[in-house]
Structure formats: structure tokens, C-alpha cells
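To start, the structure itself, in C-alpha cells.
For this view, one protein chain was removed and the others were kept in their places.
Up next is chain A:
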């Protein structure tokens, strides 16, 4: 412990010369606007803290997904469940403030069926609402990988994240939330897993792989080791369908709205309607047939009493 502190002091020492330039930070964030640009030259420190929580009445599968995410993010703080009411935004904002966090992942479960994920930058930042599909948790036995808890992930993005403003914004939010801060106290100094975020079909797909590379030293891969590198999937898996981007945290003006999005409620309603239509169609067909029969009656059969005698 003592050793560690010494280390920190040593790294702090050169900073003190420029200490006056550094902006003050309040509980709510930076005191004056966008300070990163000012202090970018001396040091950049990522002090991201993510609040992870979920709504009440969440199902076990989604809760496990949340717990998996918690285990992947050493810089997160897990909080107790929040009632998913209309005023949840206010309570959550307060909660984030209380826990001194700068962003939030909120897993909202509705009707015990649909999972929505809110990615929020807290003081005044934008918030993105996703519908979560294709959930596989880490507990599934076919995901055989494993990695250190708290090692920093490598984030890989598909190139189509840079094509449109909305994807750019989402990418920045993901980098800040899912990227583990360097030098965080819970972080282990090795890199043994990789996150991928890929946009396919307008959805963001997430995967987490363990990296296994042949090596003897800690700072060098064996010769040709990069070619022998293999990845084993660790999980979880999920697929995010962006619904809306809001201007501030948990609310505010809508900046983007997915035109292709149809809520699962509507899909279910349509299915129900189809099923309901089946019966009414049958009834209709029956009445139509009756009407038809009444309209054109059969001709009297001339051979009807031929064999009666």
C-alpha cells in the first residue's frame, strides 16, 4: 500500500507546476464548461464512474445480464432497483449525483418481456435509449472463455460508426462508458479481453472475447504469436437497437428518433390481430356461403323419385 502511494506522489510531482491551470471540479462535474481542452496539454485523466442499475420487476435473465456488465466494468457502481415510473428520470438523476457518477447504464424491463437500456452521460450530457435483443448471459455454458476481472478491454468498432453523427455520438458514449479508465484502483494492468461493437442492420452488436496469445514475457508476444492468436468468447452477448437520443440526461429534447423502430408492443398487437382475424374470416366466409346458397338455389332433381316405387 505504502509503495503505491509513493508511486502516486512521484507521478504527481511534475504536475504541480501546472496545477493552477487545472480547472476545479464540483460534484456536478466541471465548474466551467469544457475544461478538457484547457488541460489537454499536461495530463488527461479519465475519471469516469458509471452507475449501473435496473428497474423493479426485472426478469432474472436481464438481471444476470446487468450483473455481467457490472463484472466487466470495474469503474461502475451498482445501485438498488429503481421504480420504473414516469418520474424515474428525476430520481435517477439525483441518484447519479449522490453516487458521484458521470454516466449511467439503466436497464429498464417492461412487461417482464422487453428490456430497454439507457446510456446516459450525467450532468447535461445526452442520453440514448436502446431496445435490447438477443440476450445471452455469461452463465451460458457454450461461452467457454474467461478473463481477469478488472483488466482493461480493447474496444473495437466497425468503421461504419464514423459515418453518421448519431453513430459518432453513440460511439463516444460507448467509449466513455465501456472503456475502463487507466490507473483506476480496481484495474489490473494487463489486457486479456476485447469488446467488439459492430453495426449490422442498424443494430449495435456486442461481443466480448478472451485473448489467448503464446508469450513468455509480459511486454512482448512471441515471434509469430500474433498469427497464432486465438479468441474465445466470454460473453455476454446482446444487440442494441437505438430508439431515441435525448438532449439531456433521462429526458430533454429529442435529437434523433429511429424511423424503423417499432415497439415490441405493436409487434405483439399485430400478431394478436392476425390471430383474431382468422376467426372473423371464417365466420364471414360461412355467412357468405349461406347467402350464396340462398341466392342461387339448386334445380329440382328430376330423377329424385325414380326408384321410389
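The rule is simple: contacts are C-beta pairs under 8 Å (C-beta built on N, C-alpha and C of every residue); 3 or more make two chains touch, one makes a residue touch a chain; residues count from 1.
By definition in this document, contacts and distances are computed from a predicted model.
S.K.: Looking at UniProt, which of "CTLH domain-containing protein", "Cyclin-P", "rRNA-processing protein EBP2 homolog" or "Protein FAF1" names the chain we cannot see?
M.R.: UniProt protein name of the non-displayed chain: "rRNA-processing protein EBP2 homolog".
S.K.: Using the definition of touch stated at the top, determine which of A:100, A:146 or A:287 touches the missing chain.
M.R.: Only one of A:100, A:146 or A:287 touches the chain omitted from view, namely A:146.
S.K.: Out of A:131, A:211 or A:240, point to the residue that touches the absent chain in the complete complex.
M.R.: A:211
S.K.: Write the list of chain A residues that the hidden chain touches.
M.R.: Where chain A meets the chain not shown: residues 34, 36-37, 40, 44, 46, 71-72, 86-90, 93-94, 121, 124-126, 138-139, 141-142, 144, 146-162, 165-166, 168-169, 172-173, 175-176, 179, 181-182, 188-192, 194, 196, 198, 200-201, 203, 205, 207, 209, 211, 213, 215, 217-221, 226, 229, 231, 234, 244-247, 250-260, 262-263, 266, 270, 273-274.
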